[in-house]
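Quick notes on the structure that follows.
Here the complex is missing a single protein chain, while all its other protein chains stay put.
What follows is chain A.
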């Protein structure tokens, strides 16, 4: 992507003596993972388009510690959390948006007990706000007539009951939304959660992501939409396992929207 994005750090806001409207928590995947970086860029493109005065922490951001916590390393989690809280509270951050449901969950639910109290939203919720208030409008019909099925990330859906925001944003693209047999609170995990992303699975007869993409492929989709960088990786690998990478693509809700404006 060559398009120029406007991204300011909190440090820059500080220097100008201003507060941003919202802090974009990029997350480790969004910062370093090649696929997830594209999601970060697509989301920022939308923020720029909607003229949202947002900031990032940049080098001052560090892992939320979520994955360490799920792996059982409460020490590491709390160390990370307290360092991040020090930075966030130092900048008097009030509102945070993130493209990662795992960061969303831990910032929203687990940081308050350690002294970090913020209004945390997932990017699909924030995009819905921008669409509802008219700050973002859909132009063109990139996805008209395309079949899109949305895979609920566990830590967005089941864990925090956010089911409608991503679906409402997707419906604005004029695509045909189709639901998998198991969806919303009964959606099957992509297989990456609980630190599984970083290890080989235990012995079994199938990989979880292959089973979940089977669910998705049964809806005959053109696109599998996700709202999580880890789900994105797992589903992308899954369609490769089913040899469907030529006919089905895996895209984040932010990317679908960015392609529609």
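The definition used in the following text is that contacts are C-beta pairs under 8 Å (C-beta built on N, C-alpha and C of every residue); 3 or more make two chains touch, one makes a residue touch a chain; residues count from 1.
To be clear about the criterion, contacts and distances are computed from a predicted model.
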The complex's invisible chain, by UniProt name, from "4Fe-4S dicluster domain-containing protein", "Sulfurtransferase TusA family protein", "Branched-chain amino acid ABC transporter permease" or "Quinol oxidase subunit 1": "4Fe-4S dicluster domain-containing protein"
Contacting the left-out chain in the complete assembly, out of A:22, A:56, A:148 or A:170: A:56
Hidden-chain contact residue, picked from the options A:89, A:171, A:185 or A:220: A:185
Candidates A:92, A:200 or A:243 - the one touching the absent chain: A:200
From A:20, A:65 or A:221, residue that would touch the chain that is not displayed: A:65
Chain A residues that touch the omitted chain in the full complex: 1, 5, 7, 9, 26, 28, 30-33, 37, 40-41, 44, 56-59, 61-63, 65, 67-76, 78-80, 82-83, 105, 108-110, 113-114, 154-155, 158-161, 185-186, 188-189, 191-208, 211-212
